[in-house]
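Shown here: the complex without one of its protein chains, the others still in place.
Which chain is which? They are A and B, in the order written, and residues in each are numbered from 1.
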Amino acid sequence: MPKFNVSVTVMFRPNILDPQGAAVERALKNQAGLASGVSISNVRVGKVISMTVEGSDERGVQERVKAIADRILANPVMEQYSVEVLEESAK
Amino acid sequence: MRAAVVVFPGSNCDRDALRAAELAGFDVRFVWHKESAVDGFDLIVLPGGFSFGDYLRTGAIARWSPIMSDVVRQAERGVMVLGICNGFQILTEAGLLPGVLLRNKGLLFLSEDVALRVENASTAFTSAYKRGQTIRLPIAHGDGNYYVDAEGLKRLEGEGRVVFRYADEPPNGALNGIAGIINERGNVLGMMPHPERHCEDILGSHDGKGVFESLMKDGVPK
Partner (left out) sequence: MTDNVFSAHGLTEEEYTRILGLIDRAPNYLELALFGVMWSEHCSYKNSKAQLRKFPTSGENIVQGPGENAGVVRLDRGATVGGDLCAAFKMESHNHPSAIEPYQGAATGVGGIIRDIFAMGARPVALLDSIRFGTLSSSRNAELLRGVVKGVGDYGNCMGIPTVGGETVFHDSYSGNPLVNAMCVGLVHEAHIFKGRASGVGNVVMLVGARTGRDGIKGASFASEELSDSDPDKRPNVQVGDPFMEKLLLEASLEVLEADLVVGIQDLGAAGLTSSGAEMAGRAGSGVCIDIDKIPLRETGMEPWEIMLSESQERMLMVVEPSKVDHIAAVFEKWDLAASAIGEVTGDGNFTIKRGAEILASIPAKFLTDDAPVNVRPYSEPEYFRKLSNADLSITRNSNDIPALLLRLIATPNIASKRFVYRQYDSTVGVRTVVRPGGDAAVMRLPGTEKGMALSVDCNARYVYLNPRRGGAIAVAEAARNVACTGARPLAITNCLNFGNPEKPEIYWQFVQATDGMAEACEAFNTPVTGGNVSFYNEYDGVAIYPTPTIGMVGVIDDVAKAVTIGFKHQGDAVLLVGETLDELGASELHYMLTGRDEGAVPRLDFAAEKALHSFLINTAPLLASAHDCSDGGVIVTIVESAAVGGLGVSLKWRWENLSPAAALFSESQSRAVISVEQKNLPAVLDALSALPYTMLGTVGGDRVSIEYNGAALVNCPLSDLTNAWRSGLEAAL
């Protein structure tokens, strides 16, 4: 069976408060010189979960990982996620 | 002897540290993190708490506060710097101490008294203790699992810079049971347990007083 490298990115839904993102954004704006000359907004902090999954095709893997993400990796009450699947290049 | 307790947004052991240092005889001031200088003190305390909410990484944002460049400068001048809990995390982020504090092994916040062995009683922070003495101090942290690479560990252990070690199995998974370390020069100490919470018998113990009393006696820049 081919192997696929999968990464799941989990973020708060856009209208859910992200205190961590807000604190990081404030810090970037306030802390001396760190981000001078760059205009920064909409900082959000999320997580990336990466894994290797065996499967016959990319679509099937995508479906299965989505099912896992729905149940475990993300809390749909407040989070959303995206799944990226890449076939592991043959050695 | 004058001591400064640096207050970051989210510091919450600042008052406790002030009280402990005062009980030992220090003349103590709070210094706000937006100040640019922390001049004229014999001791600078970076207190425990959740500076900037522990967001991003513990200590990662506080390390860039305006006050920190002068804390680094004062440390280079030989002024005593004591980082407790979040203060220790800030010191490692700022590069004043080696290593890093990872998430506790069991992933849970831990609040309890632990037994510590004083491994080095010839520092300015520990001269009031005896080498090998066991003391009990509270811990209260989610990220106290000390880690440093093999080379760094070898140096710390070889140079006697592990000052406090958990006497029993480290509850947070810290490497070699490391609870507190000091820099090469001997004037910057970081520790996860809270000496300031055990300075009065009514609170269960006065085992932490030794840190502040040592500094009162020996904490003069050399």
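Simple rule for what comes next: a residue touches a chain if its C-beta (ideal position, glycine included) is under 8 Å from a C-beta of that chain, and two chains touch if they have at least 3 such contacts.
Just so it is clear, the model here is predicted, and its values are computed rather than measured.
Asks: With the missing chain put back, which residues of chain A would touch it? List them for me.
Replies: Touch set of chain A with respect to the missing chain: 12-13, 15-19, 22-23, 26, 30, 75-78.
Asks: Since one chain isn't shown, list which residues of chain B touch it in the complete complex.
Replies: Contact residues on chain B toward the absent chain are 9-10, 12-13, 15-16, 19-20, 32, 34, 48-50, 52-55, 108-112, 138, 140, 142, 194, 196-197, 199-200, 202-204.
Convention: only the chains that are shown with their structure count from here on.
Asks: Rounded to the nearest whole Å, what is the centre-to-centre distance of chain A and chain B, using the mean of the C-alpha atoms as each centre?
Replies: That pair's centroid distance is 35 Å.
Asks: Under the definition above, what is the set of chain B residues touching chain A in their complex?
Replies: It comes out as residues 52-53, 55-56, 61, 64-66.
Asks: Which chain A residues qualify as touching chain B in the complex?
Replies: Chain A residues touching chain B: 19-20, 23-24, 27, 31-32, 34, 45.
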